[in-house]
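Please find one structure pasted underneath; my questions will follow.
Apart from one protein chain that is not included, each protein chain of the complex appears where it belongs.
Here is chain A:
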């Protein structure tokens, strides 16, 4: 409700203005207007305030007094709109803060650091296109110098992707203790994902296990964009072999294990489709062109190679990478 002092202030500004018509009063009115907005004073209250202020300043002709009834009715409509906008604004702020919480929670699902092993460099770049990402990766400690590595892309973005990601993460965590082979891991994940997500959602994943003593990488693919293997001796890039149904696509899916032995200076490049979906205007980068860009980063450390390629693709897409982007580089030294 309008307080007495506020009403007095209004009357004062109005009186001074009517006698002097100065800029000062207009400025005063502006400030008062801002204060009114901050106090959520409705338009119809202001109409009423003005009518009462006029009464204090002198004789108000009957037709002017009556005319306020019309103005008040109109202002009531504006007032309703004003209140509903305010309530939307509040809800919007509430959602923004919920999304910020979800983003923070999601960040906590991704590893905060990469594992360290002798004779092996690991580089990672993972960037979300929107606040909440559909890309997931993880390193899982295993026995005897081995570690598990998952890289996945969850369909869609936003909340459903974030919720699905936490399911995948916890499933990997609990299955991880059993040190399953990559094929068995994907087999179990497929059943878990298939039972728990919307029929139109799916997850593509590459799961592998790296033996840091033998420098042997055993992996299996579930509908995931193939990565690359760089053979230093030949100076060539090769597509990683292997196929298998995306997780959640079909309940009876079998996965096969592929095995690669890394020689010194060989590089494994694992990625999500945000890397291969890089778009230059309406034109998509072909895998051969990606190799061409990768070729220029050969010789750098794993992290520099990952950073270097990301910067190249960012430039190509004119700083507008549409999808979540994740690349993991493993380099035997």
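Descriptive notes on the structure:
In the analysis below, a residue touches a chain if its C-beta (ideal position, glycine included) is under 8 Å from a C-beta of that chain, and two chains touch if they have at least 3 such contacts; residues count from 1.
The criterion applied here is as follows: contacts and distances are computed from a predicted model.
Comparing "NitT/TauT family transport system permease protein", "LrgB family protein", "Anti-sigma factor antagonist" or "L-lactate dehydrogenase complex protein LldF" against the UniProt entry of the hidden chain yields the protein name "Anti-sigma factor antagonist". Only one residue from A:44, A:121, A:183 or A:225 touches the chain missing from this view: A:225. Among A:47, A:106, A:204 or A:258, the one in contact with the hidden chain is A:204. Residue A:253 is the one among A:126, A:253, A:307 or A:326 that touches the chain missing from this view. Within chain A, the residues in touch with the undisplayed chain are 153, 155-157, 198-202, 204, 222-226, 243-246, 248-250, 253, 273, 277, 284, 323.
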